[in-house]
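Removed: one protein chain of the complex. Kept in place: all other protein chains.
To keep things simple, chains are lettered A, B and C as they appear, and every chain counts its residues starting from 1.
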Amino acid sequence: MKTFVMKSIGRVGFAEKPVPKPGPFDAIVKTTNALICTSDSHTVHGAIGPRENLTLGHEAVGVVHEVGAEVRGFRPGDRVVVGAITPDWGDPASQAGHSSQSGQALGGWKFANIKDGVFAEYFHVNDADANLAHIPATVADEAAVYCADMLSTGLMAAENAAIPMGGTVAIFALGPVGLMATAGAKLCGAGLIIGIDNVPRRLELARKYGADVTIDFSRQDPVAEVVQLAEGVGVDSAIEALGGDITFQNAVKVTKPGGTISNAGYHGGGEFVHIPRLDWGVGMAEKTIRTGLCPGGRLRMERLLRLVERGRVDPTLLTTHRFRFDEMAEAFEMMDEKRDGIIKPLILFG
Amino acid sequence: MKTFVMKSIGRVGFAEKPVPKPGPFDAIVKTTNALICTSDSHTVHGAIGPRENLTLGHEAVGVVHEVGAEVRGFRPGDRVVVGAITPDWGDPASQAGHSSQSGQALGGWKFANIKDGVFAEYFHVNDADANLAHIPATVADEAAVYCADMLSTGLMAAENAAIPMGGTVAIFALGPVGLMATAGAKLCGAGLIIGIDNVPRRLELARKYGADVTIDFSRQDPVAEVVQLAEGVGVDSAIEALGGDITFQNAVKVTKPGGTISNAGYHGGGEFVHIPRLDWGVGMAEKTIRTGLCPGGRLRMERLLRLVERGRVDPTLLTTHRFRFDEMAEAFEMMDEKRDGIIKPLILFG
Amino acid sequence: MKTFVMKSIGRVGFAEKPVPKPGPFDAIVKTTNALICTSDSHTVHGAIGPRENLTLGHEAVGVVHEVGAEVRGFRPGDRVVVGAITPDWGDPASQAGHSSQSGQALGGWKFANIKDGVFAEYFHVNDADANLAHIPATVADEAAVYCADMLSTGLMAAENAAIPMGGTVAIFALGPVGLMATAGAKLCGAGLIIGIDNVPRRLELARKYGADVTIDFSRQDPVAEVVQLAEGVGVDSAIEALGGDITFQNAVKVTKPGGTISNAGYHGGGEFVHIPRLDWGVGMAEKTIRTGLCPGGRLRMERLLRLVERGRVDPTLLTTHRFRFDEMAEAFEMMDEKRDGIIKPLILFG
Partner (left out) sequence: MKTFVMKSIGRVGFAEKPVPKPGPFDAIVKTTNALICTSDSHTVHGAIGPRENLTLGHEAVGVVHEVGAEVRGFRPGDRVVVGAITPDWGDPASQAGHSSQSGQALGGWKFANIKDGVFAEYFHVNDADANLAHIPATVADEAAVYCADMLSTGLMAAENAAIPMGGTVAIFALGPVGLMATAGAKLCGAGLIIGIDNVPRRLELARKYGADVTIDFSRQDPVAEVVQLAEGVGVDSAIEALGGDITFQNAVKVTKPGGTISNAGYHGGGEFVHIPRLDWGVGMAEKTIRTGLCPGGRLRMERLLRLVERGRVDPTLLTTHRFRFDEMAEAFEMMDEKRDGIIKPLILFG
């Protein structure tokens, strides 16, 4: 079968591999739609170390092709989505409620990390009954594929932010995760949602997804502006959706005493992430800092699909470009260079 | 000043009383809008025991008329809303996070219970800085007055229900509290909202407020229907918004193991409320039963006003009738008898 | 191998069965110590319906005899404990944090319910890596075996009670679960622990496990006494450890507004469990009712073993009688009739 791989650090391309076989609890899925994630680019550039001929991609939907003997809930032909994170549910971390950390830190992240990813005609899913979910007939593949990562991560960012009903929230960076965090803040009952970025298209999308106010940080000081909008005392909750040291510091600064900073961004560089000491109340202002990694699993996927099915959120506004799988190299390059205002490129399989 | 009082059990009417004076931390508010609550009827019929010439009403907005010497945040002329519950914030119950129970069980409920209520040209507010909130210029009195009780109680019902993001919820009884609980369930990120009643106007309003499905219990078995809609296993969360023993039992029945039953209704009769033993998993199915009483206080009111200001919910759809204060007797009688499909009657002061 | 079975409702006895074989993720354990539970008696008397030649028992420790090909963390010869509840960790209920409810209500309870139990020379454990735990060298089998159910259930009762640091708690019924709940309340930082029963030996043990005050309900009104001890307002938390309607009602009565009732008892009879309406604050006093079923799993067992290893609690004070496996019939009869002040009989295997 045809796959799109990281050949080595900095090099990508197509490669032919055999169709995988399932273990007794696993499934093989025939891919129909996939999305490229910025973290695919990071991986190729070496963020997680060297890899050789590793199939890329972790966001996909498809049709079940084959299941192991012990799989009970899925059959060949079923339309399914799989979370980007496919935990080992029996692991102690999962038993403690942290399934994305099963096995080790970030250990639930397997696709295109410790095993082949989903940019392939077929891909392998561990523990199919626990990690796959059926796509309702009324939900299109293009919408369902956003559940795998963007919706799960973005909504998690809002859930971790502990936004009180009617509370105030600021979201730093409005890429796809920040935009879904914006939608998530609205779904969490926020009373004032402030989005911060400097790309007009993103600011506009943020308003569509629920931002009441947007701040272009290239024109205004976002910290001063957020605090002023939040009655001078700061917001209840701040979301960091970039993985930047400055956005993280700003998130701490704009949060009121007793509030929560929810970090969703992957911090890719530097020895330290910096907490501004005085704004953190010298370690006594009850500002909680939480982090998370894209929740996976059947239950999570079913709940996200329900939100899409019932029209609570339309993630497909994020799709700015469409490619056939055989145009993957071009799509990847465009995403890599963030050309043409790209937000999410959708990949259509044969 | 003119007031509308409970003269004795079963008897209401107008009475003349002096305008109240504030203590050092208190305020006197000149009423502009008020709402009649079903519990006003209950009170008149003796639900909380005998009262003599007690001014009725606990839902009102107005303009600050006078403040005590120690009040810092409010001045005569300010447009304000006051929660139906006006807690003593220093009480141990408030320190424990249960301000509606300050002093004793339900002790935060003072208006038309242990002191005169708001159906008067002027009313008294204890601890003004903690219990009043400014109404934003863009929010009309008619909308703001719903924050006092209906929005606070209805949204509390949904918050207490611990609805997971994308989860399923069933709401038993769609009076004004149930309808605001429906809006609340949507604001909490529910993925499937099921409303149950038998009055067409209420079922229709429930769909406007966010119910995905409504069930007319006079035509269908609500328990079987809800369980079937919730994939055969039951809903994550059920809300009881009536105070009925049967609706409470049904709420327990439709909730899945591990789910939450949120009781918002006032249970007015009988020695016991009944938990169906087997549906409760013989006391081991991890079905949590929570209750609450309309949260009050400045912070709560400000947050609710923010939701109204930003268009997250429009409570004024509940207003079915309007009366002048001098038509209070007629309004009260209509509410008492639930005539003419009445949901909430708005009372306009001179 | 030799097993002790329920032959039919009301009849027990020994039976010969083949040593079980493990599936790829399972283990077979050679039993060394077991405990009889009151629920074994209930089962024999028909509480969960008819069963034929079902091996009884769910509390045991032993030595690993054989493991499936996919088991990574355990090898033949390892000393292990297994929780009474052995969940399916990938099930949606487990993903939601309610593993004891996996599959269906109480579905994690498999031993002596939907498969053979542990009163046998060998027993089978599903998902060994997730459901077994190694016993530290310094912990005796007799102590470790209490982790399976008594410690897990009793401490859960205290954890579910949401006891504030320094808070007050009342525990209704001081059988083995109530006694471990007493120890649990102390481990949760309770400032005043009140134990209620009428058996002197139990009251004495409760004081050893941390009860500051004990009440003999045959001599004093427990409700009045608890409320008075709790400064007239009631306790923060009440634990029901019997499964009785009256103890449940009393638990609701003695709990202050805003407090928590934790039900650990199995309610074996009646159509309803009764909530006293007025003491429940007519459904508005913020008294939360929680329930649970003995948490299982490797992580839980490891944590409980740590408490035993470090001397935080000594469960072996519960052992009142000791029997060899071939004396099982006698032990069972004694437990069934609660003769000779029996609390827990320890069964020693060859």
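Quick note on the criterion: contacts are C-beta pairs under 8 Å (C-beta built on N, C-alpha and C of every residue); 3 or more make two chains touch, one makes a residue touch a chain.
From a predicted model like this one, the values you see are computed outputs, not experimental measurements.
Checked against the full complex, the candidates A:Glu204, A:Asp221 or A:Glu286 give a single residue touching the omitted chain, namely A:Glu286.
Of the options A:Pro222, A:Gly243, A:Gly296 or A:Pro315, the residue whose C-beta touches the omitted chain is A:Gly243. The chain not shown here is touched by just one of C:Ala93, C:Leu307 or C:Leu346, and that residue is C:Leu307. Among the residues C:Pro76, C:Gly97, C:Gly166 or C:Gly350, only C:Gly166 touches the chain that is left out of the figure. The chain not shown here is touched by just one of A:Met1, A:Val199 or A:Ile275, and that residue is A:Ile275. For the options C:Met6, C:Leu155 or C:Ala264, the residue in contact with the chain missing from this view is C:Leu155. Contacts to the hidden chain, counted on chain C, fall at residues 155, 159, 164-168, 184, 186-189, 191-192, 212, 302-307, 309-310, 312.
Seen from chain A, the chain kept out of the figure touches residues 93, 96-98, 100-101, 104-107, 164, 240, 243, 248, 256-258, 263-277, 280-293. Although one chain is not shown, part of chain B still touches it, namely residues 24, 89-92, 94-97, 99, 127, 129-131, 297-300, 302.
Here is the rule we use: only the chains that are shown with their structure count from here on.
Between the chains B-C lie more C-beta contact pairs than between any other two chains. Work out the mean CA point of chain A and of chain C, and you get 41 Å between them. Touching of two or more other chains is recorded for residues 96-97 of chain C.
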